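Missing here is one protein chain; the remaining ones are kept as they sit in the complex.
And then chain A:
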Amino acid sequence: MAQTIQPTETGFRRPTEESSLARFLIIGLTALFLLTFLVLPLVVVFTEALGQGLSAYLAAFADEDAQAAIRLTLLVAAIAVPANLVFGVAAAWAIAKFEFKGKSVLLTLIDLPFSISPVISGLVFVLLFGAEGWLGPFLQAHNIEIIFALPGIVLATIFVTFPFIARELIPLMMEQGTEDEEAALSLGASGWQTFWRITLPNIRWGLLYGVLLCNARAMGEFGAVSVVSGHIRGLTNTMPLHVEILYNEYNLVAAFAVASLLALLALVTLLIKTVLEVRYGDELAASVRRH
C-alpha cells in the first residue's frame, strides 16, 4: 500500500488510481464479503466440532463406523488418484508432444465430467451396472457386485476426478515443447529413459499440483458417490456420506468432527498449493501460475 497510496509531489493522486477513500471502501467491502462467504463457513466447522469439548470431538472418531468411513475414503482415493494419474500423464504426452487430427475434440471430451452434475455421474453407473442396468443381469448371474459396493464408488470417483491431472499437465507440457526429449533421444536414450529422466523431472511440480487437487476432490466427492454407495454403515459409507448421516441424525458434534477432518484436508491442500505457486511458479503451467 505504502508506495502506491503516496500522493505525488503536487499532492494529487495519480490519474490511474482511485481516491484513498474509494480504495478503502472497496477493499473493506471485498474483505467483508470474502470473510462472510468463505471464511465464516470454515470457522463454523471447527467451532461446532469442538463446541462440546475435546473429548466429545475425539469420541466421534472412536466410533467404528467413522473409522470404517475414513478407511474407505482413503482406499477409494488410493485407487482413483493413481488411475487418473496414469491417464493424465498419457493424455498429456499424446496431446502435448504430437500433432494429430481431432485434438480439440479430445480436449473437450476430457473436460466433459466437469460440466456434468455429480448426481448424473453416479446415475450413469447405476444405469450400466445396477440391477436394472445393461450389465445388471450378467453381473447378478456371476455374483459380481459393483453398485452399492467398492467398485461402484471407485468408478464414480474416477469419473468425477477424471480431468484434474490431465488439465494441469497438458498446458504445462505444451509450454515445455519437445526439445529436451529430442536432445535426450539423439544422445541415445530410450523412450522410457527419456520419460523417466527428462520429462518426469520437468513436470514434477505440475504433477504434484494436479494430484493434490484430484485427491482433494476424490476424498470429498459427495453427489456421485451417494448415488452408487447404498449408504451401508461401516461398509459403503465414505467420509462425506458419513457426515450426511450423522447430520441427519442431529448428531451435530460428530458430523462436524468428521467434517473438520475433511476441512483440514482442504486447508492442507490450499497451503501446499500456495507454496507450490510461490516457490515453483515458473515450473507450473501458465494457466496455473495465474491462479
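For the reader, a short list of remarks on this structure follows.
Quick note on the criterion: contacts are C-beta pairs under 8 Å (C-beta built on N, C-alpha and C of every residue); 3 or more make two chains touch, one makes a residue touch a chain; residues count from 1.
Rule of thumb we're sticking to: contacts and distances are computed from a predicted model.
Set against the options "Sulfate transport system permease protein CysT", "(2Fe-2S)-binding protein", "Protein-export membrane protein SecF" or "Cytochrome c biogenesis heme-transporting ATPase CcmA", the UniProt name belonging to the omitted chain is "Sulfate transport system permease protein CysT". Contact with the omitted chain, checked across A:L21, A:L38, A:A141 or A:L187, is made by A:L38.
Looking at A:I79, A:L128 or A:M174, the residue that reaches the missing chain in the full complex is A:L128. Annotation: of A:L58, A:L74, A:I120 or A:I232, A:I120 touches the absent chain (contact as defined above).
From the options A:I27, A:L58 or A:I232, the residue with contact to the unseen chain in the full assembly is A:I27. Residue A:T16 is the one among A:T16, A:S55 or A:N143 that touches the chain not shown.
Along chain A, the points of touch with the absent chain fall at residues 1-4, 15-19, 23, 26-27, 29-31, 33-34, 36-42, 44-45, 48, 86-87, 90-91, 93-95, 97-100, 106, 108-120, 123-128, 130, 132-134, 155, 158-159, 162, 178, 181-182, 185-186, 191, 195, 213, 216, 219-223, 226-227, 239-241, 243-244, 247, 252, 255-256, 259, 262-263, 265-267, 269-271, 273-274, 290-291.
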